[in-house]
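Every protein chain but one is kept in place in this view of the complex.
Moving on, here comes subunit A:
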Amino acid sequence: MSVFPATAAAKAKERRASEAAPRPGSRNQRAAYWFIAPLGIGFALFYFWPLLQTFYFSFTEFGAFGGHTFIGTDNYARVIQDVTVWQALVNTLIYSVIGLTALPIAIVIASLLNRRGLRGVSVYRALYFVPFVTLPVAVGLVWNWLYNGDFGLLNEILGWFGVDRHYWVSDPSTAVYAIGTVMVWSTTGYYLIIFMAGIKGIPQDYYEAAELDGAGALRRFFTITLPLLSPTIFFASVICMINSLQTFDLIYIMMGEKNPAIGDTQSVVGLFYKWAFIENAQGAAAALAFLLMVVIAALTYLQFRLQKRWVHYA
């Protein structure tokens, strides 16, 4: 999927391009196939083939040292009956809901950064983008220090206001949110870039006309920016949802093995890792991975259905 948003302008361009497309079977079209061939082969080899394999393996039981036997739907039965799976699924959904809060934050910052006459925009943009390009492992380690119950900065600051020290990542009641906050922190920059591009695509005339009509900054934001940004917001929310549903590394790093909150924070992919690579239950892990794919597909489908109600293609 393209990194760049399908802005209104881009959509329009696309439409024009498709009108001018060469007729099927023409030389141009054959050339096009050659151009997309590397991508297609990569997709088939590294995405579609593993997908089929995973699906097949989800009906098998693995030997610890090779070989597998067909066991029908037993793995799926196990997945459905296992309480930890449901708990992981709930946790994962919580992460996606928290993860989505990165979008409004990014929109607000993006519209502030797009103000005319603001200097040093590229510096801000770089600063906001740094957390996103930093490895999740490094991010997790640093935040663990900030959250540390004994000498963490967060407790220190809260201490000035008389708040008791708290073990943020090891208390089951706060751990999910503590990790979720880090997720939001580290992804906001990415969406910020997308939204800045999206806002740039909105014709400046609209704002000028609105200003002449006496619309204030807030009014302009809600009646021009937001509606015209909705295709971008839709794209970002789909990406954000999928990413949060697949979250793993940050949690793995921040939680550690002996964390009492581990059951309350484990994501589906975390559980998959545990089954497949530690507990030697590759078949059940494959079933779990397949179910996660179904969940992601379902939620994405839902988003596509709902977009008709709020996404405006200008």
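Remarks
What we mean here is this: contacts are C-beta pairs under 8 Å (C-beta built on N, C-alpha and C of every residue); 3 or more make two chains touch, one makes a residue touch a chain; residues count from 1.
The definition used in the following text is that contacts and distances are computed from a predicted model.
Remark: of the listed names "Sugar ABC transporter substrate-binding protein", "Glutamyl-tRNA(Gln) amidotransferase subunit A", "3-isopropylmalate dehydratase large subunit" or "MoxR family ATPase", the one matching the undisplayed chain in UniProt is "Sugar ABC transporter substrate-binding protein".
Within the set A:V169, A:M196 or A:V269, the residue that contacts the chain not displayed is A:V169. Across A:T54, A:T101, A:N114 or A:N148, the single residue that touches the chain missing here is A:N148. One chain is missing from the display, and on subunit A it is touched by residues 61, 63-66, 84, 144, 148-150, 167, 169-172, 255-263, 274, 277-281.
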